[in-house]
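A single protein chain has been removed from this complex, and every other one stays in its place.
Going by the order they are written in, the chains are A, B and C; count residues from 1 in each one.
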Amino acid sequence: MSRDIKREHIAKRVGMELADGMVVNLGIGMPTLVANFLPAGVDVLFQSENGFVGLGPAPSAGQQDKDVTNAGGQPVTILPGGACFDSAMSFAIIRGGHVDVTVLGALEVDERGNLANWMVPGKIVPGMGGAMDLTVGARKVIVAMEHTAKGMPKILRQCTLPLTAKAQVDLIVTDMAVIEVTKEGLVLREVAPDTTVQAVIEATEATLIVKDVAVMPV
Amino acid sequence: MSRDIKREHIAKRVGMELADGMVVNLGIGMPTLVANFLPAGVDVLFQSENGFVGLGPAPSAGQQDKDVTNAGGQPVTILPGGACFDSAMSFAIIRGGHVDVTVLGALEVDERGNLANWMVPGKIVPGMGGAMDLTVGARKVIVAMEHTAKGMPKILRQCTLPLTAKAQVDLIVTDMAVIEVTKEGLVLREVAPDTTVQAVIEATEATLIVKDVAVMPV
Amino acid sequence: MPSKITTAAAALAALQDDMTIMIGGFLCVGTPEGLVEEVLRKGTKDLTVIGSDTSFPERGIGKLIVAKRVKKVMASHIGTNPETGRQMHAGETEVVLVPQGTLAERVRAAGAGLGGVLTPTGVGTVVEEGKQKIAVDGREFLLEKPLAADFALIKAHKADEKGNLVYRRAARNFNPLMAMAAKIVVAEVEQIVPVGAIDPDEVMTPGLFVTYVVKEAVHEPGH
Partner (left out) sequence: MPSKITTAAAALAALQDDMTIMIGGFLCVGTPEGLVEEVLRKGTKDLTVIGSDTSFPERGIGKLIVAKRVKKVMASHIGTNPETGRQMHAGETEVVLVPQGTLAERVRAAGAGLGGVLTPTGVGTVVEEGKQKIAVDGREFLLEKPLAADFALIKAHKADEKGNLVYRRAARNFNPLMAMAAKIVVAEVEQIVPVGAIDPDEVMTPGLFVTYVVKEAVHEPGH
């Protein structure tokens, strides 16, 4: 399976977590793809932490507005019914629990729902941007990522990189599986049709609670 | 001297403390009169803590706007160049030191610049409204009041009523005198033309530092 | 998405005795009178009410006080409604006086997910009683905690069907803050316009905060 198709499957599965009327913030990179895979009849309001809600698709060529970009700096549009605000309001929305779902990438995630996605000491230190606020503030935190990186597990017993937030992740969606973070630990909910429970367990460092596993709809 | 003329003199003298371009908040009651006695060439921006700057005079009959009142609930106008905001911004302006001068009435004021103007326990408890924020936040706090109440001093060694704020008053302007609050204590700066230093001292419970007293221009 | 436009009765259907409600307005400028009327009509009682002031006896929050529906009120000013003072002194209603700027920040803090703010306002006064004092860089501040509510009853000038709100002049006051701080936010508005008619830069409260929009009743002459 090509990487693009993997990413598409992940985005599609994350899309199924969204319900009509939700306020949703999609992280930079792969999470952005989720906007392309909303189930029929589901109309969500996308929040862009640089200062608006009602984030729409990229504009057609020549229609770019220098003042309308997403949090990654790409030209986007604002849909009718959207609203602009300053950074204090943007993060009041985020920190105050007014975002229903945030979808973020991860370098590592662990058994207690800890997330590391903002730096590799001595290597890349891009900064946390809005990720720490989003992870702490959003009602539901979904990590969307490939299950492994260069064959190494990313779902660990305990994160080794500096944390983005402690015990905030609710759901992990990868190309191989859907895993729920519960008080008891990580529960394997779904496995992709092209793999097996055993393969997922092997690709995961963390302990998985396995019971009534469904096939991941992709 | 009639009470109205006394109040007019106080307002006129307070007006002399205002300079061009200042942001000024006038308390309810007598301080409001200050707006009528700005020196020539002095254009100040009046802030109204219910949510705007650019407070203008009362509208002519029939021109009232239900949404434009001052902090006392009276119909007013908003001058060109004014701006409206919410209560958080209004008090950010006040608490954040962006109001140059506030003029407030007082029940009591004392040697350390303590002010009491919001309640008389068991009798009147109207509430502090915005007075505590104004007193703490404005760069200069001017108390404008009659020197005595029913013949009793209002400028005390120590306030007896619950305080509005601790050590925040900078200047006291009354019908008898202008008194500056300094680290050394209350300094008598000016005495009204119709009274004497001795009479001011007698009408004041607090100790006054007397040196180079000028005649209060009214 | 289903429309947010409904009636006052439907919007307040979940309101129950003993709940905490915020009511926008400053001396009843920017107060949703129609929603207050609906609370009266429903008979809801033992409310905790948070507002700038208790208005006048015959308007806004004042009417709820007079009708004895309020168990506790948190406000910065009660002087314009003598009945509030009477009930307070008679021990019939609990009154908590909060400096107006502190009230604004406490409501905002709840909406913004902050654990509190440090303010210099009230230091050295009775307001500091029972509160934690924290020194920051040599200056003392009071730790003021967030104030949230079950319902916020707010007033706006204009709304679209997604609940985006625009306020007018001094009628803005506490309304945008309360819109952030309650589980159910009901906005009474003077005008409802189609989605897209309010420019994104003109929106003062994004619709995501607003649960229901109710059109202000136009009182016919003689009513």
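Convention: contacts are C-beta pairs under 8 Å (C-beta built on N, C-alpha and C of every residue); 3 or more make two chains touch, one makes a residue touch a chain.
Not measured: the values here are computed from a predicted model.
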item: Residue of C:Leu40, C:Ala67, C:Leu118 or C:Ala197 touching the missing chain in the full complex; value: C:Leu118
item: Of C:Leu40, C:Leu143, C:Ile192 or C:Ala217, the one touching the omitted chain in the full complex; value: C:Leu143
item: Where the missing chain touches chain A, by residue; value: 48-52, 65-69, 71-73, 78, 84-88, 90-91, 94-95, 114, 122, 124-133, 136-137, 162-167
item: Chain not shown, touching residues in chain C; value: 105, 109, 112-120, 132, 134, 136-137, 139, 141, 143, 145, 166-169, 172, 200-202
item: Residues from chain B at the interface with the omitted partner, ascending; value: 20-21, 23, 43, 45, 47, 52-54, 78, 80-85, 88-89, 91-98, 136-137
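As a convention for this text, only the chains that are shown with their structure count from here on.
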item: Chain located farthest away, centre of chain A as origin (C-alpha); value: B
item: Centrality ranking, top chain (CA atoms only); value: C
item: Contact-richer chain pair [A-C vs B-C]; value: B-C
item: Where chain A and chain B are represented by their mean Cα positions, the distance between them in whole Å; value: 55
item: Cα-centroid distance, chain A relative to chain C, in whole angstrom; value: 35
item: Sites on chain A at which at least two other chains make contact; value: none
item: Multi-partner residues of chain C (each touching 2 or more other chains); value: 108
